[in-house]
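All remarks here apply to the structure that follows.
One protein chain omitted, others in place.
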Amino acid sequence: MNIKEGKINNSQLMFLVASFMLGTSTFIHFMDTIAFHDSWLAILTAFVICIPFVLCYSALAKRFQGKDLIQINDIIYGSFLGKIISILYIVYFFLLLSLNLKGLGDFYVGYVMPETPKPVFIIIFALVCAYTVGHGLEPMARISHLTVTYAIFVITGTFLLLYSEVDFTNFLPIFELPIKDFIQSVHIVAAIPFCEVMVFLMVMPSLNNFGEVNKYMLLGFALGALCLLVISVRDTSVLGTSSFISNNAAYQTVRIIEIGEFFTRIEIVVAMGITICLFIKICVLYYITLASIAQLLKLKSYKTLIIPIGGIAIIIAFIAYDSIVSHNYSAKNYHVFYTIPYQFIIPPVSLLIAKLRRLPKRKGRELI
Amino acid sequence: MKKRMIILFKILISTVILFNLTGCWNANELNTLPIVVGIGIDKAPSDEEVQVVAQIIKPQELQGSLGSSDGGGEAYWNLTSTGETIFDAIREMTHESSGRLYTAHNQIIVIGNKIASEGVQKYLDFFMRAHETRPNTLIVISSNTSTEILDTKPELTRIPAESITRLSEAQEIQSHSKKVTFQDFTNYLMSKTTSPVAPLITSLKDKETSTLKIEGMAIFKGDQMVGQLDESESRGLLWVTGDIKTGALVVPYKNEVVTLEIINAKRKITPKIQGDNIYIHVEIKEEGKIVEQTSKENLATLQDFEELKKVQNEAIKSEILSALNKAQELNTDIFGFGEEIHKKYKEEWKEISSNWDKIFPSIEVEIEIQSSIDSTGKISHPAVPQSLE
Partner (left out) sequence: MIILVVSIYIIIALYQVPNLIKRECMRDLSAFCFFYTIALVLSILYVLDVKIPSPISGMELILDKLQLHY
């Protein structure tokens, strides 16, 4: 039985991971209110900490070739405990999907079209994603080349255009934070943009070649992390202290670009970048939620569930938080702890158990 | 049958979409849009409320040739309204204007004197939050009311706000004031120790003509205006902050005067803490050239150049000292010395920043200037009869 259609290759996986991480770039600005000008340090530290975890995810996928997270859970934890863990994972994927849809709505209403009601963006965007997901994983993987290229182009372009405004003394003094705040900000970066790549445990089974999955997974992760680091460095060095009160520093930074009175107001370029990276992220999350539910219920195809799941996700996105303040508060205080088991406990434990019990066992050509 | 159903369904969907998605929710048509190019903030006559002046351009009046300001009406319209807060006042304006004011092209915010001395932060909050305003908007302080500034009909352009923008950019040639954008001002306000500055603008009124002039800079303590720097003091400030572009230095030399043009200037500030004493070391490297001399003597000699360098050093130093004295007198750290200490001494910073008001007036500043004179322009000797000794 195979509910997943289409195969992707290693370089597509790499770009998909990078693009997925870039989609989060707008949602971690609340970290600046904790880490201030040391955000870059927090990102760097989180990157180093997350490398072993990312390798653990890809090692798990490599060990259980062609099996997705739900099947792996069944094999390792048995059918009862495995099912419970799988259900928890599905809830987590589903929440991520809803929250990212909400984040997109917040971004559009806050910065691009402030008078349009938020549901309009969320529903239309969800429809486009539903259409894409209906075509399977391959189109997303192919388009991710484009989105990452565009994002890198925008990031380097804006950095060059802002070169005269860059003031690296804004980073001084280095490491002024109290250690507790630093730990919190590292945790935020590790949990929200970085180790969310754990969801690729549902995508990696569709790879056509598992030989170099570790390398490409890590490369994609490093590419995404590098882009996030450059964005953070650009914002702090250009805006200085005022980036810490800004709700979306990247957008504010690009608004400063003004060359010869006509090359100005190019922030919409950044808005496009954010939109297409978020598009990839939401599509991946959408696909993963559907695929994991379909796998758990042993359905013939995940496509029947596209509309109902999308409908629920949209409603949850509407009601998730009362305001952007409670969203940020919850994200930086609660969400980071909520994700710990999914990202930092279960995958390493699974890998350990698999190693100890010498799983997966082979039965003919089937892995069980 | 089924195929036909699907086609029918698709046509139905397309028709629905056709009527829904043809326009954009936030569509603004250019011809109905009141475009604001300048905003002035004043105290209302009642003193409780705030008065906002929005300068709106009239596109139809702009079509004539630029010089003919007497033909036709004015190309701008100053709309005044009062309210408890800025946003309140701006929305009140819709009673008089034909549409919601479009502020994305606002170039300048003029702050009236009374508001400036009362405290500007609460009035600028709206502009920081609003989604249309841009960080590059300039901030100027009016020496009187902002209405007066925005009412001054300029000679070269047709819109006052535009002329103020050009004026504050043109200032860079003389370096007697620097342009302060909204972005800069926000950073000033967010610093614990640095005092904000902003260019000060006045309207010079004659019987017939009136012109705008930028004279010096306004000094803030916190967000309240407490004093002002005159032109040479402003240049003193700019030497230290590194914002000097070009400018003229008139120095006395051998009973006559020599005019030097600043070509290039760099600065380096190094704070030093020794025991309980805090020193600030300001190092300035300047490059100038002779652009004018009044004496008939040939100054293009090695000795004269050496002497001139010293005189030039003194001139720069006296400008910096005048600014420093003013700043210490008012106890306002306009140079950002506090932030420099913060960047170098993060452990001591906590104590220093809470006592900064006591420390700054007596802080010791060492000024070291290394200037050079590069050239003498197109001629070396002045045009006087040369002796063939």
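Think of it as A and B in the order they're written, each chain with its own count starting at 1.
Note that a contact is a pair of C-beta atoms (placed from the backbone, for glycine too) under 8 Å apart; a residue touches a chain by one contact, two chains touch by 3 or more.
Since this is a predicted model, take the numbers as computed values, not measurements.
Colleague: Would you mind listing the shown chains in contact with the chain that isn't displayed?
Modeller: Across all of the complex, the chain we cannot see touches A.
Colleague: Which residue from A:R255, A:K281 or A:K332 sits in contact with the chain not drawn here?
Modeller: Only one listed residue reaches the unshown chain, and that is A:K332.
Colleague: One chain isn't shown here. Among A:T156, A:T169, A:N209 or A:T304, which residue touches it?
Modeller: That would be A:T304, which touches the missing chain.
Colleague: List every residue of chain A that touches the chain not included in the displayed model.
Modeller: Missing-chain contacts on chain A: residues 91, 95, 184, 293-294, 297-301, 304-305, 307-309, 311-312, 315-316, 318-321, 330, 332-334, 336-338.
Everything below uses one rule, namely that only the chains that are shown with their structure count from here on.
Colleague: Can you work out the whole-Å distance between the CA centroids of chain A and chain B?
Modeller: Centre-to-centre distance between chain A and chain B: 42 Å.
Colleague: Of all residues in chain B, which touch chain A in the complex?
Modeller: The contact residues of chain B facing chain A are 24-26, 104, 128, 131, 134-136, 183, 186-187, 190-191, 342-346, 349.
Colleague: Would you mind writing out the residues of chain A in touch with chain B in their complex?
Modeller: Its residues touching chain B are 110-111, 113-117, 120, 169, 172-173, 176, 239-242, 244-245, 252, 255-256, 258, 264-265.
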